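What you see is the complex with one protein chain gone and the rest in place.
A, B and C label the chains in the order they appear, each numbered from 1.
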Amino acid sequence: MDHVLEPHLRELITKTFDEWIPFNRILGLHLTEVSAARAVATLAMEPDLVGNPVKGILHGGVISATLDAVGGIAAFAAVLAKADLDDEGRVSALNRLGTIDIRVDYLRPAGGRSFVATAYPMRAGNTVAVSRMELADDAGEIVAVGTGTYIVG
Amino acid sequence: MDHVLEPHLRELITKTFDEWIPFNRILGLHLTEVSAARAVATLAMEPDLVGNPVKGILHGGVISATLDAVGGIAAFAAVLAKADLDDEGRVSALNRLGTIDIRVDYLRPAGGRSFVATAYPMRAGNTVAVSRMELADDAGEIVAVGTGTYIVG
Amino acid sequence: MDHVLEPHLRELITKTFDEWIPFNRILGLHLTEVSAARAVATLAMEPDLVGNPVKGILHGGVISATLDAVGGIAAFAAVLAKADLDDEGRVSALNRLGTIDIRVDYLRPAGGRSFVATAYPMRAGNTVAVSRMELADDAGEIVAVGTGTYIVG
Partner (left out) sequence: MDHVLEPHLRELITKTFDEWIPFNRILGLHLTEVSAARAVATLAMEPDLVGNPVKGILHGGVISATLDAVGGIAAFAAVLAKADLDDEGRVSALNRLGTIDIRVDYLRPAGGRSFVATAYPMRAGNTVAVSRMELADDAGEIVAVGTGTYIVG
């Protein structure tokens, strides 16, 4: 499997992820890496994203939304790397991408100024793909992990 | 088990949920019912909450954040109904409440103008509580279900 | 949706579930009800199925295996009720049925002499189906709940 996506495809996916999806903009997600081997996105702590003002930590929903989003991109990239699609077919595939279900484990309070979410595709089938995700704080500590199942066909 | 919480306690929980938690305000969540038997919150479709502008449906992360939040309140209310705490003890318990893990199943595209999230406590132990949740659209159709495990002790 | 399956189809599914699947025989599962609305199976406590001999309770793996099995049947029956298949097509569909993922919540120690597992289909799509399951002990108390996602296409 060729793990590298062509530059214009990476750019298209990144633009869709960062700018086209309204709620990703609310979260302030930025996709910094995408290949068939993994996807990485960053997120900065903002007052609006807090779940507990006393502790100053991210809302659990921000974490699950972030892991879901980056897991879907990893699944999609892994599927693209296997399929032989032209650009129109790829955009159409991106539009069909949907989360079937997700599990998130909150391991530690998510404090800090910024976070990195990484997703690894575990299975890339014709209809279903699975990713495992993790969220690290700015000290490199893993604060949450998750698993997502995505419809890709 | 007495399923009814005293009015001032309901008010305290509602105010905390609707106003005190920053990211709940971003989502526009309103807690409309809370007892030891169930918790209910409403959510309105807003442009910022969209995941796919072509389809005009809620972002999956909005759904998981909503179900997580309402599931935690149901778990908390069920635990309160069993415990014999004064108001200070209750506020302290609310501050210790945290999500251990959550699963969300996205059953149908979440379109419509408003949504109702309902959570039912399934277990209310001394340290761990479990809720099952569902999200219905404005036609009453269930668009997502979830299960959350919460630390309550 | 017609919730009733024809008798010979119910019989075929029951025989497959109870007799044809080796590990179901080890568990001693018996399918007692199957329709597009729900599936029900029973299970008796046996020394081999114990997880903790001091407490005399079911092994968690017995519970997850049971909920997975009955959830798959409910998903399958719900899909069959929508599809227009002849008997050959149905057997072929049963052979393609597979669990994508499952979550199980262990709510209480599973003691008692017998158990009833019930599964409710929540979604029956062309490729993916979702069921919610619960396991009750012989006092009618729910000791575990679960959610399963199945490939059905």
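FYI, a contact is a pair of C-beta atoms (placed from the backbone, for glycine too) under 8 Å apart; a residue touches a chain by one contact, two chains touch by 3 or more.
Since this is a predicted model, take the numbers as computed values, not measurements.
Where the complex has a chain not shown, which of B:L9, B:L97 or B:V128 is the residue touching it?
B:V128
With the missing chain put back, one of C:E33, C:D105 or C:D137 would touch it. Which one?
Per the contact definition at the top, the residue touching the missing chain is C:D105.
Taking the full complex into account, find the residue in A:S64, A:T99 or A:T149 that is in contact with the omitted chain.
A:T149
Can you say which of C:L27, C:A41, C:V79 or C:M133 touches the chain missing from this structure?
That would be C:L27, which touches the missing chain.
Give me the subunit A residues in contact with the hidden chain, please.
Within subunit A, the residues that touch the unshown chain are 103, 105, 107-108, 122-123, 130, 132, 142, 145, 147, 149.
Kindly note down the residues of subunit C that lie in touch with the hidden chain.
20-27, 47-54, 59-62, 64-66, 68-69, 95, 98-106
What residues on subunit B make contact with the chain left out of this view?
Against the left-out chain, subunit B lists 100-101, 103, 127-128, 130, 147, 149, 151, 153.
The working rule: only the chains that are shown with their structure count from here on.
Using CA atoms for the superposition, what rotation angle relates subunit A to subunit B, in steps of 5 degrees?
180
Calculate how many whole Å lie between the centre of subunit B and the centre of subunit C, each centre taken as the average of the chain's C-alpha atoms.
29
In whole angstrom, how far does the Cα centroid of subunit A sit from the Cα centroid of subunit B?
So the centre of subunit A lies 24 Å away from the centre of subunit B.
I need the residues of subunit A touching at least two other chains; which ones are they?
Expected reply: 100-101, 103.
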